[in-house]
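Okay, structure first, notes after.
Here the complex is missing a single protein chain, while all its other protein chains stay put.
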Amino acid sequence: MFHPLIRGVVLGGSMINVGVVGATGYAGAELVRLLSGHPNVQIAVLTSRKYAGEQFSDVYPSMAGIVDGVLEAYDADVLAERTDLVFTALPHQLPMELVPELVERGVRVVDLSADFRFRDVPRYEAVYQPHSAGTYTEQAVYGLSEIYTDDIRKSNLIGNPGCYPTSVLLPLIPLIRNHWLDLDSIVADAKSGVSGAGRSPSLTTHFCEVQESFKAYKVGSHRHTPEMEEVLEKEAGVPVQITFVPHLVPKSRGMLTTLYVRLLERRSDDAVRDLLQQFYRGAPFVRIRSSDRPPDTLHVRGTNYCDIGCKIERGGRLILISAIDNLVKGAAGQAVQNMNIMLGFDQREGLDQIPYPL
Amino acid sequence: MFHPLIRGVVLGGSMINVGVVGATGYAGAELVRLLSGHPNVQIAVLTSRKYAGEQFSDVYPSMAGIVDGVLEAYDADVLAERTDLVFTALPHQLPMELVPELVERGVRVVDLSADFRFRDVPRYEAVYQPHSAGTYTEQAVYGLSEIYTDDIRKSNLIGNPGCYPTSVLLPLIPLIRNHWLDLDSIVADAKSGVSGAGRSPSLTTHFCEVQESFKAYKVGSHRHTPEMEEVLEKEAGVPVQITFVPHLVPKSRGMLTTLYVRLLERRSDDAVRDLLQQFYRGAPFVRIRSSDRPPDTLHVRGTNYCDIGCKIERGGRLILISAIDNLVKGAAGQAVQNMNIMLGFDQREGLDQIPYPL
Amino acid sequence: MFHPLIRGVVLGGSMINVGVVGATGYAGAELVRLLSGHPNVQIAVLTSRKYAGEQFSDVYPSMAGIVDGVLEAYDADVLAERTDLVFTALPHQLPMELVPELVERGVRVVDLSADFRFRDVPRYEAVYQPHSAGTYTEQAVYGLSEIYTDDIRKSNLIGNPGCYPTSVLLPLIPLIRNHWLDLDSIVADAKSGVSGAGRSPSLTTHFCEVQESFKAYKVGSHRHTPEMEEVLEKEAGVPVQITFVPHLVPKSRGMLTTLYVRLLERRSDDAVRDLLQQFYRGAPFVRIRSSDRPPDTLHVRGTNYCDIGCKIERGGRLILISAIDNLVKGAAGQAVQNMNIMLGFDQREGLDQIPYPL
Partner (left out) sequence: MFHPLIRGVVLGGSMINVGVVGATGYAGAELVRLLSGHPNVQIAVLTSRKYAGEQFSDVYPSMAGIVDGVLEAYDADVLAERTDLVFTALPHQLPMELVPELVERGVRVVDLSADFRFRDVPRYEAVYQPHSAGTYTEQAVYGLSEIYTDDIRKSNLIGNPGCYPTSVLLPLIPLIRNHWLDLDSIVADAKSGVSGAGRSPSLTTHFCEVQESFKAYKVGSHRHTPEMEEVLEKEAGVPVQITFVPHLVPKSRGMLTTLYVRLLERRSDDAVRDLLQQFYRGAPFVRIRSSDRPPDTLHVRGTNYCDIGCKIERGGRLILISAIDNLVKGAAGQAVQNMNIMLGFDQREGLDQIPYPL
C-alpha cells in the first residue's frame, strides 16, 4: 500500500470509516479516488456484485499500491458494523431496496442514484418505476451542496443530485431567489462526456460510435428533467416547465450546459455577474468567470469546481454557461462534499485536487 | 497519377476546367478531393501562396498518386486562360480584391469566404472591414443551394454560405415560408468540429487544448450571426434577431446545430416533419430524420448531406436539429453543388460519396 | 434510394450479384459501403443474425437513402439463387460451417475470417479450435492480393488475410523473395485503431477506457502470429519465427506497423526503396514513401492503400513502416480487390475513393 504522508492525520481526532457500495462503476471508482486522498476518512468497505473477491486494483490497475483492498459482496450488517457512512453508487431501483436497511442500522447514507432525489414520489414513479421506499424520501435531503447546506448538515440521508441538474440549477437558483428570472423562458442545452453513460459496455459508449460523432439524445424525455423541475418549483413556489436537450460529446469527462433565459427586467452583464458572485461568495467550488474566459470543461477536469459564465445578448436574452466534471461535481465530488458538510468537516477536505493544465 | 476508371468520361461532351485558389487550406483541400472525383471536371489550376512550386501531394501526402499537380502562385490571367470556373477558398478580405478581376475576365467564381455573401454592405462592414468591391455584391448570389437554386443557375458569382448559416437556415426557411415560425423566438446552439477553425496552427486548434475540452466561443458576437439574419430577414420580410452561440467540439469534422423556436400555432411532430419533407422533396442532400434516429455528425461525415430532425416539446416549443459536415455541405461540397447548378450538371455529380460506417 | 449517376453502368455487360453474410459488423458494413459504389456489382443479399428484418440503414443511419435494403437471415439456398459471389464477414468458427455449403452450391466465396487462411490445419487448430472443414482449406487461396494474384484469379474460395498479417507481409515479402532478409531477425511492433476489435461492445472498446490510453495486448500470443509465419515460411522455404506485439491506439481506423529487421548484406536506403518500388510497380494500392514523408494512417484512412516507408539505421538495421486502414486494405477493401481479381475486373473498381485530407 502507498502510504500518503500527511494525509489521514487528524489532530486530536479519529478517522471516519466509510463504505462504497458499487465501487467499480465510474462514480464508485471516482469516490474511491477522492476518499483515498481524504485526510479524515478511512475506506473500510468496498462492495461490488460483479467483482466480489477481487482486489479493487485488479479492476482499476491505476490504483495498484494505492487501494488494493478486496471487494466484498454487499451485506448491510457488515456495513453497519464497520462504517459510519456509506455511499451507494448503484443504478436507480437498487438503492431503494438497500438504503432503508442501512439507515435503520444507524448508518448515514449518501445515495448517488435518483431514488432519494425526489420529494414528490409520483413524479419519480412517472419516469422511473414504482418506489418501494417512498416514506424515506421525506427524510432525504437533496444534496445540492451550495444550496441546501443547512439541511444537508442535519440529515442522515442524502439524495445526491444528477449531473445535468447540478449544471442547470447552480446558475439558475440565484436568479430565481432574487426574482430576476422569467420562469417560462428556460432552455437548457447540455453536453456531456461519455463517462456519464456509465462503465457498462454498450453501442452508445463504443469508441468507434463516439469518435467523430456528436448528437442529441432523449430529446425532450430525459429523466433529469423532472428532477430539475421539482427543485426549480420548490425555489420558485410555482410550477416550472423547462426545455432540456442533452448531447453526447466525444470526450471522457466533463459537462457544459448553455442556458438561454429571459429576465423580468433588463440587466447588464455586470449586474448578473455581481449577483452570482455575491450569491456564491464563500462557496469554495463555484467560480464565476469573466466574459473573456468562458467556462471550459478542460478547466474543471477531475475537480469539484462548477465554473459559471454569463452574457446578456443584444436582444436582452441572458446566456448562462456552466462547466463541471460530471463524475466529480456531477457525482462523486459533490457526494464527498455532502459528507464533509454532514460530518462538520471543511467542505474542501479531500477535494482540493489541483486541476491538470491539460 | 491514379486514373479513375469511369469518372471523367462525359458522353458527347467536353470537360469543364476549374481552378482552386487557396488549395491547401482545409476547404481548398476538400474542394480538391471532391473535384478530383467529379466526372465532368478537370482540375486545371491549383494555387497557394505558401506552397507555390510544391506538389499538392507534398502538402497532402494522402493524395500521392491521385493529385500530384504543382501548386502555382495566383495569376488572374492564367486562371482566365486555363479555367472556366474558379473556387476561391481564402480568408475574407482577400477575395474582394481578386474576385472582380476574375469576373471581369469572364471566369465564373464560387467564393467560399464571407466577402460576397451579403447584399447589405454596411452590415458586412460592421463585422468584417471596409468592402472594396461592394458593387459586385449586387450581382452575387447567396449560394444556399436548395433555397436559391434558380438564382444560382443564372449567376456567375456565388457567395458560398458559411457553415453555421447553412446548418441554421436549412431547417428554418421552410417554417418561415409557411408562416409557422415566431420570428422573435429563435435560439441556435451550434457545435462545430475543429476543422472549422482552419489549418493555420493556433492555441485554439492545439490537440492538447481541444482534447477533453468543450467550450462556447464568441458568445453573442460571432460574425455568422448577421449573415444568418440577413437571409432570415429576406425570407421573412421583416427584421429578425436571433440568439446564436457556437461551441467547439473535440472532433475534426462535423457540425450539429440545435434550434429552439416557438411556432405561431400549436403543431404536431408529424406536421412539422411533413412540412420539411414536402419542402425538401427532390433535394438529394437533405434527409429528414424520424424521431428515433436523431441527426448525428458521424452519419454525414465526408458527405454533402444535411440531416434534419424535429421534436415538439411538452410546452409547445419546437426543437430542430441539423447535422452537416462543416467542410462539405458547410463549405466545399455546397460549392461544388453550386457549380453543378450553374453548369447544368446533376446536383449530385462529384458528391455521391458513400459515407463511412465509422 | 440514392441512384448514383454513372456507377453501375457496365457497357455491354451485366451486373454481378453479391451477398454479404454478416453485413452489420464493421467489416460487413465497410463491404456494403464499398460494394454500393462498385460499378459492376449489385448488392443482392445482406444477412444479419441480430438485425434480420430491419433495414440496413436502420442499423447504419448514415446509409439512409443509399442502402435501405432489408437484412435477412442466412439461407444458403437463397444466397445460391440470388448471388454469384458471397462475402462472409463473421467471427471465426462460423464460416467453416457455412462456407462449404455455399461453395457446394457453386457460389464463389471471399471469407474474411481466419477459417480458410491456413493451409496447415493443425497450426490453425492450435490457436483457434478444431476445424470442421479442413479439406476446404486445400482449395482456398490466401488472398494477399498483390502477392497471390494469379492463384486468386483461379480460385473460388479466398481466405482473406488478417489486418496485421497484411501490414507485416507486404513490406517483408519483396525482401524475402530477393533473399535479402535475415529471417531470424524479424520484430513487428504493430498499432491498431479500435475498430479492429469489432462492433460488439466490450470494456476494451469503451470510449473512456480507450481515450488517453495506449497499451500492448496479447503480447507474444496474438493469433495472427501463426498466420504470418505460415506465409513467411511458404515464401522463405524454411521455418520462420517472428516477434509480434500488437498495440491499441485511441482512434477508430488505421494500422501502423513498424518492422525491425536485419539484412544479410549491408544495403542503402535507396537500394531498399528501389527494390520495393520495383516489386510493387503496377500495384495500384501500394505506395512506397520517400523518407521525408513517412507513412501515416491518416493518409490512407478509408482507402485501400498500403503505404510503405523504409530507413536503414546507423547500425545497419532496417526499419520498415507500413500504414493501412485496417477495415479496408486490412479487411473489406482487400476482399473487394480479391473479388475484382477473381472476376476479371480492374483491381481498382469500387476502390478508387479519394482520401479525405483530414
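Observations
For clarity, chains are labelled A, B and C in written order, and residue numbers in each chain start from 1.
The rule we apply is simple: a residue touches a chain if its C-beta (ideal position, glycine included) is under 8 Å from a C-beta of that chain, and two chains touch if they have at least 3 such contacts.
Everything numeric in this text was worked out from a predicted model, so none of it was measured.
Touch with the chain omitted from the figure is made, among C:A27, C:V249 or C:A332, by C:V249.
Among the residues A:K191, A:H222, A:H299 or A:R317, only A:H299 touches the chain that is left out of the figure. In the complete complex, the residue from B:T205, B:Q277 or B:S291 that touches the missing chain is B:T205. Touching the omitted chain from subunit C are residues 187, 189, 191, 193, 208-209, 211-217, 219-220, 241, 243, 245, 247, 249-254, 256, 258, 260, 291, 294-298, 301, 309, 311-315, 317, 319, 321, 323, 358. Not every partner is drawn; the one left out touches subunit B at residues 26, 194-195, 199, 201-203, 205-208, 210-212, 250-252.
In the full complex, subunit A touches the hidden chain at residues 2, 4-7, 9, 26, 29-30, 32-34, 36-37, 39, 58, 60-66, 195, 211-212, 252-253, 284, 287, 289, 293, 296, 298-303, 346, 348-349, 352-358.
Just so we're on the same page, only the chains that are shown with their structure count from here on.
Residues touching across the subunit A-subunit C interface largely coincide between the two copies, over half of the numbers being common to both. With each centre defined as the average position of its C-alpha atoms, the distance from subunit B to subunit C rounds to 35 Å. Centre-to-centre, using mean CA coordinates, subunit A is 46 Å away from subunit C. Contact of a single residue of subunit A with at least two other chains is seen at positions 208, 211-212, 250-252.
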